[in-house]
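With one protein chain held back, the other chains of the complex are shown just where they sit.
Going in written order, the chains are labelled A, B and C, and every chain counts its residues from 1.
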């Protein structure tokens, strides 16, 4: 009953098999190998768009490098105020941009509302020398609250950003979970909705350690090879990143695994809805559930061996119905390794 | 006949097996897992010294993060002028130190001579506000020329550096190859010789992607957790780094693999010595051979399918006997995957 | 009728005289001159505390360098969300800290409330590797809204910050205006209230270009000489900074000039209070007035030649009584050069 995160599980066996299979023989290092090249081809096909594609080993690297490619040191990156790039990467975007400002925009359930983005950009014009210059909108999909933007929402936000001269980045650490939750195509949820650069996660959804930075406009990636290298993120035996990504995509494995994780979460959420005293502050749609539960239930669950995180009140400013005394705000995350047995055991405790 | 580098090969099967074995079950992420903890224990035992130990996926990260922990932005890192940290990491040490200066010291065959270090430090005193402040001596073992410092040499250089108030870092990307070439203990070649922080490579010698940063004085590592995280080098499924390092050390695998690579190189070097017109600008001692060969031989070898790099004249300033017309300066690297058949085939071409 | 800012005026004649008087003869460069040494002695006496003192030419430098001395790249600086260091220095604090995060705390009228600081720090604990580490509280005195903290408020906020392990910085660009508005001693409003480092402005209050960074704990300034030099802020003919600061303090000139500026603003504010349709969103106390006025009056004033800035709605989130249609939010700033005639002429237009 480990629901702490989708990175406490291992890698999917097919990913491991691909790593083992890629092991024999000498191939060029530093990403020039056939596996990495193949991975780029597959991603191009899956996303139905030419792209400059780079593989790295961590999500923080995928985000921070992407932002470093889009934002000058005197620039501003706008994101929802609880976004991972703002709160959970120990300042990596600041480091990789050489000191840009990450500007949080308030928003309910992890999302930026179009009106709020407009208001923020209106009050933050390009030009005045005294302030950092608007450069990037970064959207998280899934959001930090486990919710997903619709394509229409992404398109509207991207359009506002583009009109103001910004580039649009998507932190897609849980891109697959968002995708299958809405039954969309990768193209629809990325470049067709205005995304310029996508950090596509694989690690949380079955890979060992693999993420892709996908530039739908390759011109934006002109210096990326140098930026990745000097950040220490050019893996020497790059074949192992390529092999992971190939296996991740092959036969739609990535979508199947996300479906499994999402399904478990839906089951949990449905059950929570029946329990008196349990509230979901916003609807769960993918593999993360945020819930406000009675402290007694929290204690019972933990005593029964359930593991999950208490969540920070800092991440909750817009909620009109916050936890009160004797309530606890928690987050549960499911993964492709979560078992039905885990779920049922957890539900069993809840029902008692 | 691929002798381009020791990172064009795959991972050793035992490393892969360990990865697969580590895959089952939920464990904490971000390096708090039992495998990473075990790896730290094993390294502590192998090095016979308490240490703060951090695993990362690339050698550039291991070096740049270590230097970032030791050198302020207004500091200077001294190294041999051809050192990897100076020439081959696209400015990673500059990025991770937020702009320190990497000062190259001339030296024959990749080594710094004690007299040259003394002279450099004498002309670069601590104090004057106009200049960056001496902070770190970084030694490469193996050096960029494939040579190895003796323990006495390391101890002498470390002592000079310590007396001037510097910390001493070792870039041990090929530490194992240096170790077995001299039949030394890990302790003797590191902290006993004055090394404060060691970047210990495993990738080039059999791992998939794994290096350790070892602080023999844990106090130097106080902020390292934050520094690693904000550089995007804290792997979320950290168990896979831990598993690699454990397998790498278990039963002395790392020493065995280095011995294999070194043995192949010794065989090659011995053969080269017999060929008229072939010169080794300095003696090979581990798994890298630098040679000056007739252009005709170079062409014959390449036509026969041998792969290796022509080396830069920039890396050759102190040689008294440089390549002349119709000569080529080359580097050959062997690895644990090099086969005796490869070597014999290569030698066969050379002999013709 | 120029009320745009207190940096559109020139320097006070006594400051200029001091510059001219300092001109003759050879003296050491880079701040080792007798004038800079004398300035440090005077500041030490005025503040009644030993201190490490450094002169620079701009307020942005004084703030950013101070924060750079107190906050590591993986640290967080907390300030009121409209603070100059957050909004108006084009990312200088981010640059000088090598990428720290400036975290804005909401607050009415430019001030941070103690409860809000406590709540922010409670939700931002030291320790978790994923987030930047709390390092500095930066208070602006005057605030960005022209208000002043009382000593009790400063002491309370400093105490909260110190208990959480933070250092406390004061952006004192208008320190003198705040001081005379409350009739306090420099010591009372700085180190006695818990300030660790003060950026003391002189430029807006009569100097040509001169600010001081005052470390009440000299140990915090150990690397400051290097930090200032590598930022290009060590003036070669440092005597001219020293001479400015000496003249600024001599005979209490700084207090006299601030009194003049404050007096003019008080006169303006009193008059505004009598005009129907004009509101002050918060009380003015020093030399800056923020007012909400009818658009018609705004047009009349500008037509009559009055100059001042419309202020950003971004800087107004906590106001319960924001400007509505046909209202304009403006800022007026007075200086030591403002004349009674200017004020009366302006008031004359307002009264019509």
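We adopt the following convention: a contact is a pair of C-beta atoms (placed from the backbone, for glycine too) under 8 Å apart; a residue touches a chain by one contact, two chains touch by 3 or more.
No experiment lies behind these values; they were computed from the predicted model shown.
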Contact with the hidden chain, among B:2, B:33 or B:89, goes to B:89
Sole touch to the unshown chain from B:4, B:131 or B:182: residue B:131
Of C:54, C:240 or C:272, the residue that touches the missing chain is C:240
Considering the complete complex, of C:16, C:220, C:304 or C:347, the missing chain is touched by C:16
Among C:44, C:58, C:150 or C:300, contact with the omitted chain is made only by C:58
Chain B residues touching the chain left out here are 73-74, 87-91, 94-95, 97-102, 123-124, 129-132, 312-314
Logged for chain C, residues touching the omitted partner chain are 2, 4-5, 7-11, 13, 16, 19-20, 22-30, 56-62, 64-65, 89-92, 94-96, 203-204, 208-209, 226, 229-237, 239-240, 307, 337
Touch rule applied to chain A and the missing chain gives residues 30, 72-74, 98-99, 129-130, 132-133, 223, 225-227, 229-230, 234
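We adopt the following convention: only the chains that are shown with their structure count from here on.
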Per mean C-alpha coordinates, the chain lying farthest from chain C is B
Chain A to chain B, mean C-alpha position gap in Å, rounds to 35
Dist(centroid_CA(chain B), centroid_CA(chain C)) in Å evaluates to 51
Chain A to chain C, mean C-alpha position gap in Å, rounds to 40
Touching two or more other chains in chain C are residues 73-74, 98-99, 129-130, 132
